[in-house]
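Heads up, one of the protein chains got dropped from this complex, but the rest are sitting where they should.
Labels for the chains are A and B, by order of writing; each one numbers its residues from 1.
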Amino acid sequence: MQFDAMAPVPVARRHVLVTFAMEAVTTFAIIAFLGAVAVAVMGADPLAAAAAALRQTLAGQYEVAGLIALSLPLMIVGFAAAASFKGGFYNLGLEGQLILGAAIGSIVGAHVGPFWSPLHIAMVLVAGGIAGGIVAWALSWLRVRFGVDEVVSTLLSNYIVILFAIYLATYPFRDPTRFNGAMHRIAPSARMSTLVEGTELTWGLAIVVAIAAVLYWLLHRSKLGEDWTLMGRSPSVARNCGIDARRFGMLIMTSSGFLAGLAGAFMVSATQHRYFANLGLGLGFDGILIAMIARYRILAVSFWALAYSWMLLAADGIEQEIGIPSEFAQVVIAIVILGVAVRAGLVSWIVAQVRHLSKPAAPLPATPPAPPPAEES
Amino acid sequence: MDLAVFLLAAAIAYAVPIVYAGLGGQISLTAGDLNIALEGEMLAGAFVAVLVTYILGSPWLGIAVAILVGGVLGLLFGVMIVTLKGDVFLVGITYNFLLGALTVLLLSIIFGVRGSFSSPQLTGIPIMPIGPLAHVPLLGPVLSGQTYVAWLVVPMVFAWGYVLRSTPLGLRLRALGDNADAVRSAGLDVARMRLGVQMICGMLCGLAGAQLALGTLTLFSSGMSAGRGFVALAIVILVGQRPWMLVLAALLFGIADGIGIKLQQADVPAQIPQMLPYVVTLLALCAVSARRWRAARRDKTSA
Partner (left out) sequence: MAAAPAPQVCVMLRGITKTFGPIVAVDGVDLELRTGEIHAVVGENGAGKSTLMGVLHGLHAADAGEIVVDGVTRSFRSPREAIALGIGMVHQHFMLAASLTAAENIVLGFEPGTATRSSLSEAVSLGRTVAERFDLRVALDRPVRDLAIGAQQRVEVLKALYRGARILILDEPTAVLSPDEVESLFDRLRILRAGGITIVFISHKLREVMALSDRVTVMRRGRTVATLATTETTREQLAGLMVGSDASTNKPSVPKGRVAGGSPALSLRGIATPPRPGNAGLKSLDLDIAAGEIVGIAAIEGNGQADLLEIAAGVQAPLRGTVAMFGRDVTGEDIGRRRDVGLAYVPEDRHRDALALDATALESFNAVRRPQHWSDWLRPAASRSERRRVAELMRKFDVRPPDPLATCRSMSGGNQQKLVFAREFSRDPKVIVLGQPTRGIDIGASQALFGRIWAARDRGAGVLLVSADLDELFTVADRIVVLYEGCLAASLDPASAAPRDAGLYMTGARHAI
């Protein structure tokens, strides 16, 4: 086997933005196509559905502002998922961490202060982040100390943490003027001020942009990000290169939990203004899906959070105008993400089948190793 | 006495679906795959059981179709992780999400409701008469209210235990989870074995879902599996390859759930007792992991 003798094959490296744009357009086209098929199967006109979708989401500045407002917490929780998955940890407890962050943020917003508004908002966000961070830290500690597999422990933690948050809203911090399970409204100084009048879009947009920029630098450009990625690729190599894999692993999990908690507190400060029992349910898993389809790249997460929000709103619009239940959008998205998750295997399987058909006598070669996921660089 | 009867009955009600899903998970883990799609496959089974029972009027047909659909879903999951080499966790999470959304969508399309569906036309799984046993104190009241499917647990666990320990198939499954290359070099088709395992796992999850929706209650509500698949998975990790320990652990968590219900009636804030099964599972997981961790550190290089 003369690997050594093989001449280096010159590979043309496209600019990352071009690569990403092609990938995004293709994926989105597949989603749109599957969505159209789903609508047609359910007996409606795909063109009418598309028109309804566009009317509901992109008709004017109010719709666009609403779309962006919806996507902001999804972006943060998507960052949280991307951070942990990129570092090789499956933090599936984002849902609970987000909700606890919302509850704690809501308490700080309502019962502490009022202060100078930017300070108060920062306190709400940081308190929520710390709450989520503590949960993730504790689970990562169990992993490091006792070897408790984080996949199962984080999944179970969701139920415990969410019930605890609901308990907080139902008993100690309940707003008696509201029906069961809602906290007091946060002080005006803890609320983000509106950016576009008459919509839910707030100055929180600037905060999310700043978070994205910082995370992009930290995870994709800096030395920290390089070690973070190495942890995700091989913890034992990281250890042999001098990284303290246990502490670094705890850092990865805790940061991810912090971001998830921050996302919850952000929802409270920006739009909801209080925590109540159903707030944030499902958002944690939405974030995981967004991170997966973006393949753990921060800028791609931003894009896909926006696209995901658009799809949710579009599905709502289609439901209102045409009467197709909006969940069809989630089904389509899940199918596409499954496609993304098995993409490499699917491609090599198809190649093998084609080769098999074109050369029936020859046996199948061993499947080549899956191509590594592309990285933003 | 009443409390004991209540707790045991509640424990069995809670445990049966978990045992079925857990059996699926145990078979899957024995063959080397940690399957986190139990949750979604169970939910799909519950939906199909309710749908078919409602339309055809027979819970037995409902169960049969739920098992069938579960098998197809399990096979599909197997294709994604075995044939297409997808990451088992990533595919599993997404699969759970997909099946959750799909059940809600179909609920809405077919029954025109959101959230939950129940109907007087929906008959539950019949209760197995136990004859004179019903008069035995404590056991009588506990056992007399159990469905045929609940009773089926006993022969199923016996059968699986026998297959695992005493048949060529069990030997091959254990070898597969230990070192797939050993099985491959014996000329056996590893991929086909894993696919088969996932299919059986899916069928068991379908059955678990049917019992969940047509056993103690007769309704379907969105997300009604409520983490039971994850609890089953945690139990499988706890008990390893011991089928009866699976039953025992599921019953213990069932008792924790029953205590929770009692506490709720006793004016304790509802959420605290509701947490109980999950907290107990997590603590048990820590205890067992800690023991294994220490043992592993004793006899392996510090990895």
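Annotations for the structure displayed:
The rule is short, and it goes like this: contacts are C-beta pairs under 8 Å (C-beta built on N, C-alpha and C of every residue); 3 or more make two chains touch, one makes a residue touch a chain.
From a predicted model like this one, the values you see are computed outputs, not experimental measurements.
Contact with the chain not shown here comes from a single listed residue; of A:V209, A:L224 or A:I350, that residue is A:L224. The hidden chain makes contact, of the residues A:V25, A:A48, A:A213 or A:C241, with A:C241. Annotation: of B:V91, B:M156 or B:V183, B:V183 touches the absent chain (contact as defined above).
Annotation for subunit A: contacts to the undisplayed chain at residues 1-4, 6-9, 13, 217-218, 221-227, 229-230, 233-234, 236-244, 362-363, 365-366, 368-369, 372-373. Interface residues of subunit B with the unshown chain, by the touch rule above, are 166-169, 171-172, 174-175, 178-179, 181-189, 298-302.
Throughout what follows, only the chains that are shown with their structure count from here on.
Centroids of subunit A and subunit B (each the mean of its C-alpha atoms) stand 29 Å apart. Those residues of subunit A lying in contact with subunit B across their complex are 42, 90, 92, 142, 145-149, 151-153, 155-160, 163-164, 166-167, 170-171, 236, 285, 288-289, 292, 325, 327-328, 330-331, 334-335, 337-338, 341-342, 344-346, 349, 367, 370. On subunit B, the positions that touch subunit A within their shared complex are 34, 36, 80, 83-87, 89-91, 93-95, 97-98, 101-102, 104-105, 108-109, 226-227, 230-231, 233-234, 237, 269-272, 274-275, 278-279, 281-282, 285-286, 289-290, 292-293, 296, 303.
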